[in-house]
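So the structure is just underneath, and the comments pick up after that.
Just one protein chain is left out here, and the rest sit where they should.
Labels run A, B and C following the written order; every chain starts at residue 1.
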């Protein structure tokens, strides 16, 4: 029987299990012990595991990242949380110059088992400084691992793997996923970092996607199926390392590639995937690859502009349909139930 | 008659001319007024323009970047210098969250005419924290411009353009270029940001390159010419925005693409160029595109490891030759004059 | 008794202050309060679709400090910027339109509540990254110094911003360069739901620390607009005189939730008693009561101010409501300055 909980609860459960398994797991970040518990993800942890292992911090992103690194050098497994990815930009020095390099540059003698959670905002006027999707930036740095779970199941399994991985892992959560529900087993299970998940099988086209865009892709794939287009939908889960062999295998089968990315086009993970596939699967490709990403502008705040800014299943349907020489109109086929475009659901009201 | 000066002198000359033209141009950074003058690039500026406009600063990268942004809001044109790109990672908050966004997010009301010089190290054990090529990171951020001049001519023209551009420009200088010489006119001239430079014309293959890799490409292209392979060599100069139309035009002609990048492969500018060309010139391409970048590791320090780490004209020749179905061996064809691989020339001795 | 000396000081302050200054401060206080409370009321129509941090309870600081500044002086602010924007004389219509995401907004709808600007009155911008505008203010002060202008820069920020490295770096540089800048720290005891004690050493005073870093600093009661005004005025005069940077830490309290329109004392991070004790120190009401007590401003004048502002506020919401949204065709405009698209 499925056990349905939401993404935020899955994160919380992974925390609880990790902290039970290993007393070296600690959890800190602005507001992790406050009444809201980072959208519910850290609720109850301080009560269960005490103020030593679960604590609020000063607004000092760079030092607190370095402190995680230092503690991890002695075997502590810190999980640091940023309520927005944007705030982590204050700590790129420690992430890039230290965390990513310490294992290599000390000849393998240091392990840096830290996990840095970053939440990406979207909608409700999150705007230029609260909704940046900068996974490409982290994925470009040798020594880091970067994961972006979509389902509650993967959220739990990947957080457990990240915490117990001996390397620095950037764990990116999309704010619009926190209330998504799914089947999550109670036991401790792990999702291997670097392995993608095949969400749908089909022979016509490969869609590679990540994080919230996979939710839009799932809608699109269902509708496309009704119109006899069968998609191989691969949810990356890890954007560094990327599961190249699964992608290549799928391309061999379909010969067509569409990549969906939550970030801006230029310099995106999507671009890297297109480049890699063209380098490695040239003869399998029936036509040029495509990608759907964000426009190359800072995120606008206004309700009217975000509508054009973010891409949804409508656009996916239109792109795939064009690639397959069909004439489907996503805007007609997708039923949005009159929900405003800048919220993921009715539960999302007010500032965040 | 050509007027031969080196890259560092060309930078210095651009500074002098900019500071003559506009008293709002100021120059600061760690050591800009010291006896070495940042590899000669800022020598004499303080004597000429005073301590108010040319000054040394505290080791406070993030604030000093914010201070440049603030000053630029009032019409000052600050040029900030980092002796290594790696140090700028302490200031990504101000660069990404503020500089890149202020024009857009205030509806066009702020101009942020700042130039941030970043010098990339290579060789002589610069290692993991003194030789990062992170142009891809900056090029992924909407609102920034990123230039990487190769020739002394372009260095001067691009620095002048950067200083007088009303937007934040990341100006990346490769340490191995500072002593390269070339023809540099005395007058004030500008190189348009976003326009590439065609260094060699040929019909067989398009080589797109940047910064120091263009120097290696020039060697390779000459040798390849002797073996009847004619390359279109495009030096990007700007990696954001990229001169897509010149690249596309060349691909139409040659049908083959090799991209050279000074950064690591995954998530590189080279990858973005391959992706873009595959999206836009699919039918022009005769075979899959290739790229030569750095391996995905932190830079090792040891002399023995950097030899394998960095790619030079030998590799370019081998790759092109394979693409053209020829059988040339770059390692045989290139004459290295017994110079150690970790220095650009005899002038480069000792720690930097 | 210390208390009565303070009170006496206060009264003499009131008496010696010109009617116009008192009226202007009062106008600022009332305007900020009215705007914020109107936003709070209307926010639940869910038409202001952006994170919105209200300043109710903290008006004394914005009003007192900005009263001491000149129109040309620069001001920068944070995520909680409505009060500073208004106190500096920012256009009310454009602010409300901005929060509604309209093209007529002060940032053309691109910024929202956390990214306000009105360059006409020296309000150079606010952003949501904690500490993010502090160095910008120093940069503006540097420009003023370079151009030999008499303008000074003033930056508002919260207690949590003083935990960011960039704050420290800016303080240090401002001291080294003797910059014409006034730092205003609004200590409202919280950063979102986090009390000071998990963020800063318990017995350390922020203003004393800044003194030690190298900038003359004082503390004050931020809920007393007049005290704030006089402390700011003294420092502003010194700064304009070329004496270098100054820092003021002002105590205050946020009434409503950190972000959004509601009260949230019920969720447990702070007590109703604490809240009530601070509500007694209402910066608007206390100021108004004192004005009435000393009778320097006739009740009719006060009433006129109120009526006038209420009208302005209603009109501002009407303006915002009637303004069009940005056109989607404009999404790509203003990525770069000088772009033609």
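Just so we're on the same page, a residue touches a chain if its C-beta (ideal position, glycine included) is under 8 Å from a C-beta of that chain, and two chains touch if they have at least 3 such contacts.
Everything numeric in this text was worked out from a predicted model, so none of it was measured.
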Touching partners, among the displayed chains, of the absent chain: A, B, C
Residue in contact with the excluded chain [from A:142, A:157, A:182 or A:202]: A:142
From C:175, C:219, C:302 or C:328, residue that would touch the chain that is not displayed: C:175
Full-complex contact with the absent chain, from C:59, C:118 or C:163: C:163
Per the touch definition above, residue among B:20, B:34 or B:192 touching the missing chain: B:34
Missing-chain contacts mapped onto chain B: 30-31, 34-36, 55-63, 86-87, 90, 124-130, 295-298, 300-305, 307-309, 342, 349-352
Absent-chain interface as seen on chain C, which is shown: 163-169, 172, 175-176, 198-201, 204, 208-209, 211-214
For chain A, residues in touch with the removed chain: 24, 26, 52-53, 57-58, 60, 62-76, 78, 93-94, 97-98, 102-113, 142-143, 145, 165-167
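As a working rule, only the chains that are shown with their structure count from here on.
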Middle chain, criterion being Cα centroid separation: A
Remotest chain, chain A as reference, centres from CA atoms: C
Length of the line joining the C-alpha centres of chain A and chain C, rounded to whole Å: 37
Interchain centroid distance [CA atoms averaged], chain B/chain C, Å: 43
Centroid distance [mean C-alpha coordinates] between chain B and chain A, Å: 32
Junction residues of chain C, two or more chains touched: 105, 107, 109-111, 115, 127, 129, 165-166, 335
Chain B, residues touching no fewer than two other chains: 62, 93, 97, 104-105, 142-143
